[in-house]
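Every protein chain except one is present and positioned as in the full complex.
Presenting chain A:
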Amino acid sequence: MRNDNKKSVIVGIFVLIGIAILVAGIMTMGGQQKKFVKSISLNAVFDDVAGLQVGNNVWFSGVKIGTVRRVNFYGDSQVEIIMNVEEKVREFIRKDSKATIGSDGLIGNKIIVIYGGTTQAPSVENGDRLQAEMPLDTDRMMETLQENNLNLVTITENLKVLTSKIAEGQGIVGTVMTDSLLGENFKNTLKNLEIASVNSNKMIAEMNKFAQNLNQEGNLFNDLAKDKELYKTLQESVNELQATATNANKMTSDLSKVTEKLNEQDNTLGMMLNDPEFADRLKQTLIYADSSAMNLNKGLEALEYTWPFRRGFKRMERANEDN
């Protein structure tokens, strides 16, 4: 009887350990695969899911946050993916986040990748639909690659023709490659260039020195560049010069008007300057005036000796003598 009990106890322990292994396995698996985590449901509609299956992982920022719960056909030929996502990451996924289909490694399982989203948009809620972005299609990639291959073939063919021409010494490059004299010239040119560069270096150094001198205190250019007062004064002088120029301009225009008028005969001075007839008459008048003045002079001289004015003239002479 005691032996039987011992066996029963051993069987009990044996079974218990077996069940413990099972339970530990299930709990670890469930914990890892987020089976017992509170989750929300999100969905996205794709044109092509590239072999995505129920149970595949959902990633956000490279972290597994859930699994694909259902894959349904939707509309004409689209596919609706319903995924379970952990409740605790809900706040990080925004309503404008996008979902695409990626791969877990180069040849790994298909996964849903949630990315993007701006902080301006609110967090997603249970049942929200994310915008689906179609993943890179390998067939299309291969098509592009094939196009590239064809281009590459053309390029290599062209290159082949080009290199054969170069090898034969045709064209500029061919001549350069094959002509030894040209090579020698090229070498000389390079030498000259070297000398030129040395000279230009020297010149730059000189210019540098010159610029340094210009930058020294008390230098006109330095003052111009740095002295604000001088700038102000210069500015004022320029302003004054400008005002003067404006006045001169005005005066010139007035003078121009005067000369224009002087050139015309509708005014006295213009007539005097331009009308020869008037000039003759004026000359005549002056001649007459001159003779009249002489006659007047004579008359006045006669008046000096005439009775009522004789005494007056004598008094004037005496006063001049006294002074």
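The working rule: contacts are C-beta pairs under 8 Å (C-beta built on N, C-alpha and C of every residue); 3 or more make two chains touch, one makes a residue touch a chain; residues count from 1.
In the analysis below, contacts and distances are computed from a predicted model.
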Chain left out of the displayed complex - its UniProt protein name, from "Serine/threonine protein kinase", "Phospholipid/cholesterol/gamma-HCH transport system permease protein", "Heme exporter protein D" or "Cytochrome oxidase maturation protein, cbb3-type": "Phospholipid/cholesterol/gamma-HCH transport system permease protein"
Absent-chain contact - pick from A:Q33, A:S103 or A:T178: A:Q33
For chain A, the residues touching the chain missing from this view: 4, 7-8, 10-11, 14-15, 17-19, 21-22, 25-26, 28-30, 32-33, 35, 55, 107
